[in-house]
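All protein chains of the complex are present and in place, except for one that has been dropped.
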Amino acid sequence: MTDATIDPPVGTGSRGRRISKHALLVAFGVVMLYPLLWMVSSSVKPTELIFRDPSIWPSRLTLGNYVDGWSALAHPFHYYLVNSALIAIGAVIGNLLSCSLAAYAFARLKFRGRKFFFAAMLATLMLPIHVLIVPQYVLFSKLGWINTTLPLVVPKFFAHDAFFIFLMVQFIRQLPRELDEAALMDGCGHFRIYWRIIIPLSVPALTTSAIFTFIWTWNDFFSQLIFLTNPDLYTVPVALRSFLDAQGETNWGQLFAMSIVALAPIFGFFLAGQRYLTQGLATTGLK
Amino acid sequence: MGNTSFRRRLVGVVLAGVTALASTACGLTGGDDGGGDGTVQLRFSWWGNNDRAAATQKVIEAFQAANPNIRVKGEFADFNGYFDKLATQVASNDAPDVITMGGAYPREYGDRGALLDLSTVKGELNMDRLDKAALENGYFSGKQYGVPSGVNTYALAADPEVFAKAGVPLPDDSTWTWDDFVRIAQQLAAKLPEGSYGIADPTSMETLTIFARQRGEDMYTADGKLAISKQTLVDWWTMATGLRDAKAAPPAQVTAELVTQTGPEQTLIGRGLAGMQFQWSNLLTALRKASGHQLIMLRAPGESTRPGMWLQASQLYTINARTKHPKEAAKFVDFLVNSEAAGKIILIDRGVPANSQVRDVIQPDLDADSAAAADFVAKAAPLVGPPGAIGPTGSTDSVDILNRLNAEVLFNRMTPEKAADEFLKQLTAAITK
Partner (left out) sequence: MSDRGGTGMPSPPAPAPGPPPHAQPPATGQAPVAGRPAAAGSVRGRGPDVPPRRRRRASFARRRDRVAYVFLAPWFIGMVVFTIGPIFASLYLSFTDYTLLSPPKWLGFDNYREMLDDPRLRKSLVVTFQYVFVSVPLQLILALGLAMLLNRGVRGLAIYRSVFYLPSLLAGSVSIAILWRQIFGNDGLINQVLDLVGIEGTSWVAHPDFALGTLVLLNAWTFGAPMVIFLAGLRQIPQMYYEAAAVDGAGVVARFFRITLPLLTPVIFFNLVLQMIGAFQSFTQAFVISGGQGGPADATLLYTLYLYDRGFGSFEMGYASAMAWSLLVVIAALTAANFLLAKRWVFYSD
């Protein structure tokens, strides 16, 4: 999983071709990113300007949108950020623990029914969440878990996100079995192998899983919409949407400012960990 | 080595996981119902903007000061998502103790057994002083399920500044007809700049009801069937599309964009972009504040033939049938509708108080905006028709049905005739389920 297997060498080709290729790529990149850049620039423009001035360079700068938007909802915005963060962190811990356990079994242990269980695990990846959501909602409401964070976090501790099992299995398979065998010959039990050998070596896969889990949970609107009805528990996506409904026509500047704040953690992870993301992605696609 | 140590380690990991899980869950579980020291915790929900929330919070504090062993937690949302959320909460037995409702929702929930019969808490909640007509709005199937927060009426808000800018005189609201209305809207449109309109899109369940009642019909019959005729709907939509074509009303996509933005600040007249807009009278204050103009209320056109307007309980306070503290909840509702302290804070934001004593007490406190709204209700009250039939269960779907069909008509994807047929068909299906 190094870059060498993924990045092609810098090519040759005529200078003209290379320049025009760069030009095309840059142009396309600008078009791709323009909406994002425009949102950032609009967040520092006064709201009236947003409707009149399509350029990225604000003729007037103001931080008012951030200041006012922060307190525009029932709670200051960091309240929602914390709610989202707690759930996301819980999800990350749950996923790392339960998915790595299952992945070790699938990747390293031979047991009766392994093929069958693995196929079943893969099949769940194709399940539309909507088949599960109604009965899950009923189950959680009977348990009294609606309006708590439990429905969002507990299933993660039971490897509900099978995708990460798959990701980690692919990774662990690439680790040399000799390490396991040596440890076994030394009399180590499987748990020790798992904890002392495989896990430390799987840090790249664990990191990828952690980052993806965090981002997906941070962005997850549907289940948070359904399971969190108390406004005090609102997470960032739900809070943003209620902001849009309540003040969308009149407060675009503040809305954009808070949207940027909401995206910041994702962007941060992207910058810091994009290697993990792209490599993790690529691994799932390769045989 | 082997199984025991393995199990021990596994247990250790699982414990760590459970602790992590528990700490996130504990940090964020929703409010529980009782304080440990004998204080009663109530939850109270309503819809509205931040100003209403601030005022309501003051009322809550006043109540808590007078009742030290009761704590009230307020929850509010904007109107658009309020009832969806309420549905979720009721279904998962997590609804607040005191719930603000409106329109046909009390019946919707009352008939399903979700609301408390208020006669059971008569001791704490005194309904004697409340306006009888308004109380009617909360009475059905033989039980009183809600008390009115106040009284208002559905009418037309007009912006004198916009009229002046267009050089059009304000109409005489005691005699004007729908033809006058269309003419005035067109006159406004001719003189207004791009982006401003004579009338915001007029189609809503309330305007249709007024229109129907003026013709001797109503929206629903007393026994819960549809009473509006196809011809009425066709005539209405023909008028509405005519207004749009004359550019007196906004083009279809502007209306479509605004459908989900329900706050007063987001409406056209709230932004100073319309000469007229159909609205509930108690929103006058908010609209004046948002637009910065001295808006006035006018009676609907066509009232002089036969009155179509009616007095409505603007909001109804209801109590969750499954509340653990019915008596305390009733006490709080009593405070909301009967106490002068609450009246002085809320003023007429939730309608003109249904308790006549409170109404008199707050009269001198009303600022110019609130006084204008209260005066309008007082002026219109003797001239309105009888209270309308409350929509039967399922009728709360009517708003969505109408919005969808209205979009179809405005975008010329359906003729008024087809839309009228569809409206009758779909709404009938909704209320007979």
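In order of appearance the chains are A and B, and numbering begins at 1 in each one.
Following the convention adopted for this analysis, contacts are C-beta pairs under 8 Å (C-beta built on N, C-alpha and C of every residue); 3 or more make two chains touch, one makes a residue touch a chain.
Computed from a prediction, not measured in an experiment: that's the story for all the values here.
The omitted chain makes contact with just one of the residues B:68, B:113 or B:382: B:113.
For the chain left out of this panel, the touching residue among A:62, A:124 or A:207 is A:124.
Note that of A:69, A:155 or A:231, the residue touching the chain absent from this view is A:155. Summary of contacts with the chain left out: across B:55, B:170, B:190 or B:254, the touching residue is B:254. Not every partner is drawn; the one left out touches subunit B at residues 3, 6-7, 10, 14, 80-81, 84, 87-88, 90-92, 112-114, 251-254, 256-257, 259-261, 397, 400, 403-404, 407-408, 411, 413.
Just so we're on the same page, only the chains that are shown with their structure count from here on.
Subunit A and subunit B have CA centres that are 39 Å apart. Note for the complex: subunit B touches subunit A at residues 1-3, 5-6, 9-10, 13, 16-18, 20-21, 24-25, 27-31, 49-50, 53, 75-78, 80-81, 85, 88-89, 91-94, 257-258, 260-263, 265-266, 271.
Contact residues of subunit A toward subunit B in the complex are 72, 74, 83, 86-87, 89-90, 93-94, 97-98, 101, 137, 140-141, 146-150, 153-154, 157, 187-192, 195, 226, 229-233, 242, 245-250.
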